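Please find one structure pasted underneath; my questions will follow.
Here the complex is missing a single protein chain, while all its other protein chains stay put.
Chain IDs A, B, C, D and E follow the sequence of writing; residue 1 opens each chain.
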Amino acid sequence: MVLQRLDDRKPDELRSVSFELDYTRYSEASVLTKCGNTQVICNVTIQPGVPKFLQDSGQGWLTAEYRMLPGATQQRQPRELMKLSGRTQEIQRLIGRSLRAAVDLKVLGEKTVIIDADVIQADAGTRTASITGGFVALANAFDKLVEKGELEKSPISHQIAAVSVGLLEGEPYLDLDYEEDVAADIDFNIVMNDKLGIIELQGTAEAESFTRQQLNKIMDYAEIGIKQLLEAQRQALNSHQ
Amino acid sequence: MVLQRLDDRKPDELRSVSFELDYTRYSEASVLTKCGNTQVICNVTIQPGVPKFLQDSGQGWLTAEYRMLPGATQQRQPRELMKLSGRTQEIQRLIGRSLRAAVDLKVLGEKTVIIDADVIQADAGTRTASITGGFVALANAFDKLVEKGELEKSPISHQIAAVSVGLLEGEPYLDLDYEEDVAADIDFNIVMNDKLGIIELQGTAEAESFTRQQLNKIMDYAEIGIKQLLEAQRQALNSHQ
Amino acid sequence: MVLQRLDDRKPDELRSVSFELDYTRYSEASVLTKCGNTQVICNVTIQPGVPKFLQDSGQGWLTAEYRMLPGATQQRQPRELMKLSGRTQEIQRLIGRSLRAAVDLKVLGEKTVIIDADVIQADAGTRTASITGGFVALANAFDKLVEKGELEKSPISHQIAAVSVGLLEGEPYLDLDYEEDVAADIDFNIVMNDKLGIIELQGTAEAESFTRQQLNKIMDYAEIGIKQLLEAQRQALNSHQ
Amino acid sequence: MVLQRLDDRKPDELRSVSFELDYTRYSEASVLTKCGNTQVICNVTIQPGVPKFLQDSGQGWLTAEYRMLPGATQQRQPRELMKLSGRTQEIQRLIGRSLRAAVDLKVLGEKTVIIDADVIQADAGTRTASITGGFVALANAFDKLVEKGELEKSPISHQIAAVSVGLLEGEPYLDLDYEEDVAADIDFNIVMNDKLGIIELQGTAEAESFTRQQLNKIMDYAEIGIKQLLEAQRQALNSHQ
Amino acid sequence: MVLQRLDDRKPDELRSVSFELDYTRYSEASVLTKCGNTQVICNVTIQPGVPKFLQDSGQGWLTAEYRMLPGATQQRQPRELMKLSGRTQEIQRLIGRSLRAAVDLKVLGEKTVIIDADVIQADAGTRTASITGGFVALANAFDKLVEKGELEKSPISHQIAAVSVGLLEGEPYLDLDYEEDVAADIDFNIVMNDKLGIIELQGTAEAESFTRQQLNKIMDYAEIGIKQLLEAQRQALNSHQ
Partner (left out) sequence: MVLQRLDDRKPDELRSVSFELDYTRYSEASVLTKCGNTQVICNVTIQPGVPKFLQDSGQGWLTAEYRMLPGATQQRQPRELMKLSGRTQEIQRLIGRSLRAAVDLKVLGEKTVIIDADVIQADAGTRTASITGGFVALANAFDKLVEKGELEKSPISHQIAAVSVGLLEGEPYLDLDYEEDVAADIDFNIVMNDKLGIIELQGTAEAESFTRQQLNKIMDYAEIGIKQLLEAQRQALNSHQ
């Protein structure tokens, strides 16, 4: 049995996705990423130097920060001061890990890349939008550095994108919005590269469990979504040049 | 002697100002405020209840939070975690105090208004843009509540706006941008209401001092700027209805 | 090609596992869990009351705290004061989520269960040992409450266990020790219930990626390990009565 | 209409002011400053070195810390631990900025001056008393260093003092005490140098606004008060030698 | 062999001690305590209510806070923000415990007494001066409450005082100053009541140890000092009435 989605999407259909490059002017690259009503500003900063554990390794580093504006959600959420919530930390670690998989850190050299993903409107899928949009910002930033002659070639080694899949009443649905996310029994986030190699896989069942068969179907849907996101990224980057 | 401004403005000329209402969709009101290259998202949340010191007073409260995205400035600035800088605290106290002067807190009743001013691009004047744009968001939020029947009438008691004036080589300049702000010897922020009554006046001379005559000229310039900002606020609010 | 494991285990062989019940005397239940050289004290506390978001829901709550003794690792690690690392937070959220899947929170009623997982010796797999041993402590605590007449029946709804699988040179290995964990390209943690329904799946590839075929083989190995862990849990709980 | 002041002062009359030099023995200079019932211990410490942003500039720095003893106010106020209130931060930034305007930081050389202003009794005007008394302590500290031969000449470039003026029922009153401060609609703090050049001007109207005419009258009163404070500072410093 | 003390005191001689009552005006009682060059402001606040663990017990509570002004010592000491040092916490716990031994908490009733001991000049013995002077402030505060009719009788049950004794080259010296304190091998703080009953005894030997015989001699000296302090307290309190 297939549920009717509020926005009439088919179960394996993405929300509309767009990337607005050069969104703000002072970062190395700035991309307003929209996945349906979810909107994330992805800014890239590149600084000389690396953390201690990499000094004199010839190798660079990439780290991410993720935050929501207080007004991004339906109920205002207080800012995280004094300590980050476990959720925020998990998400920014995931974004950092995923985007490091897109970069040849040796080609980058002893520089540190900071991806700031600031959600200004949240309709679920903020972490996957941060990764997918963060990749566009990252590639764009490197392109600019190459153009300026500050890098010989772009350190991008893989194109990557991320998407969510959920199970509602046992059936998979691609790219959940907030209403669907709340209703889902099982929630997956999948990060893949341009060869559909899996970079990261996180599936959580709060009250239910899922089978190997369901896992397979979830992966099928993820591949459908990721392929389209990869294409949308390429178009945004190409049309920008 | 009058200095040539980088953007060819006259000494008493404002930067272009605009207000984009309904910028995001989940806050009570959301306004993207642009003053030249300075851009601030002003979101309004209205919650039931008041802080302890006002309980059972029949009176509401308004408070403000101010923050910059890390990538808003020419050099990325780390997020303020663990503690807010003195600068941030001063600014959010100023925004809150100024916007409270726009509201009849008794008409509001025992509700708390939170103004979130998040700077996404900073080219000086972020605190005055937060106040001027915050007023538009505030008035818009109250209009919506009146429309929805949740308030009988808008608690707005005064229209208010804010502008900066600086002294460079002893002469006043209205609405400084970043380059001018760095060069200025004396820096003023002025908040006024629709009758040009002064709400707040802050003038600081790091290495210099200024005379009563200069103070007078600064106030003249402030009045020129405030009048135009008040007019721009009215247009934005009227054209939106 | 299959690598020779340092302790001569086969690729799909678990380390020896044991559970010492009643390890300390003041907690509701206390289990010293050993998976190879990894040792975790799992203590259970049950308190009246629930967090705010569950008040008057008739439903209980379960939460977990995870920490390492400073001397648990080969290099002493400083205690986490002021803030928990992202890693610690991720792990204790995972333990809590996984063990909540073992409990019918309505049968529990408005009580809060706290699982303290304190690692006294760490040879990799501390989070999966915390979950597997945490289940034994949890079931034991409920049995005691039933015996004392404080609960009518045990709120355990599913038996659950957790195990790690890693890919080294493209091949899967079950239940990695520290040396293997450091060498692995891809690292999986899998939580399953007694019907081998999947509760939680987390796979991370720092520098590599993995295929759908590899994912399948990883899940096969996980099932082999989980079955044995479930059996060991049952023996420990039965022999204790 | 002029209100009768509780202590029979005229509207433009200061409270009695005194400076007790060498109040404690271990600081470079220590001055107990009394403005009416407001009492502040102003201690000066001079340390080698400067903050990073000034290293190798040949130039010194001056910073201030402001705090109240818990028993200084009519209701005991808890100590500020974990974070300073916005009010405390604003005040200590104001004290620092104002006293930096009194010092030629190049003559000082790469040293850091710390002004500790600890209020032991608070009857309003604590920030202006801290500045006025802080100047005396600062000048005294430099005099001692010159005497000891550690400085060739005093780095004092300007004498500065600060005073408050408030509007009650639309009329200005100089140097408010606590009862008046609570009653005032508008509250000004003015810092001036020995030529009555204005260093800092802060005027705040919580619920009211004020006119340009009122601003002028406030400045007249401030000049009256500042002149007397400058004279009292000179007497204290001269009689001390 | 007896060492010559810098201020010519005999080994069993106290420094001059004085208590200035009504030192500041807003606390319930305020006493400037001087023991030689050590100066401590002891302020007493009495508030309705008690901590949770005493609610509805009919019994009051007393707690102490201890802090040094940054300029109180020969080298300026940074303020303790974010966390109190172990030393500060030990001292304020000692002061609280000792002064609770002076009060019949049932006679006090459900009120909380806060003793703020703020050291403005430190020449060793600050914790014992805080206790000895804190007692005077406490007794004075209760006397005032009795006078005002807010208490039927003073809750003071014992007069208490505190003194330090040190061992230098194996010989005891009473009431060490800073130079002696640094030189001492063993350091004792003793709190006694008016019958020379011992309330608290803390002896620490960083690098040495001491014998039962030396302990006896230390206690003899402590008794000599305590007797004189008790007498000085009585004189201060009597002459004040």
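Definition applied: a residue touches a chain if its C-beta (ideal position, glycine included) is under 8 Å from a C-beta of that chain, and two chains touch if they have at least 3 such contacts.
Since we're looking at a predicted model, the values are computed, not measured.
Across the entire complex, contacts from the unshown chain go to C, E. Touching the missing chain, out of C:18, C:45, C:59 or C:157, is residue C:45. For the options E:90, E:143 or E:181, the residue in contact with the chain missing from this view is E:90.
Although one chain is not displayed, its contacts with subunit E can still be listed: residues 83-84, 86-87, 89-90, 92-93, 97, 100-101, 158, 192-193, 195, 197-212, 215, 219. Residues of subunit C in contact with the chain left out of this view: 24-27, 30, 37, 39, 41, 43-45, 47, 65, 67, 69-74, 76, 79-82, 84, 114, 116, 118, 120-122.
Criterion: only the chains that are shown with their structure count from here on.
In this assembly, the chain whose C-alpha centre lies farthest from subunit A is E. Counting every residue number used by either copy at the subunit B-subunit D contact, over half are found in both chains.
Remark: subunit C and subunit E have CA centroids separated by 52 Å (rounded to whole angstrom). In subunit E, no residue reaches two or more other chains under the touch definition.
Inter-chain contacts occur between A-B, A-C, B-D, D-E.
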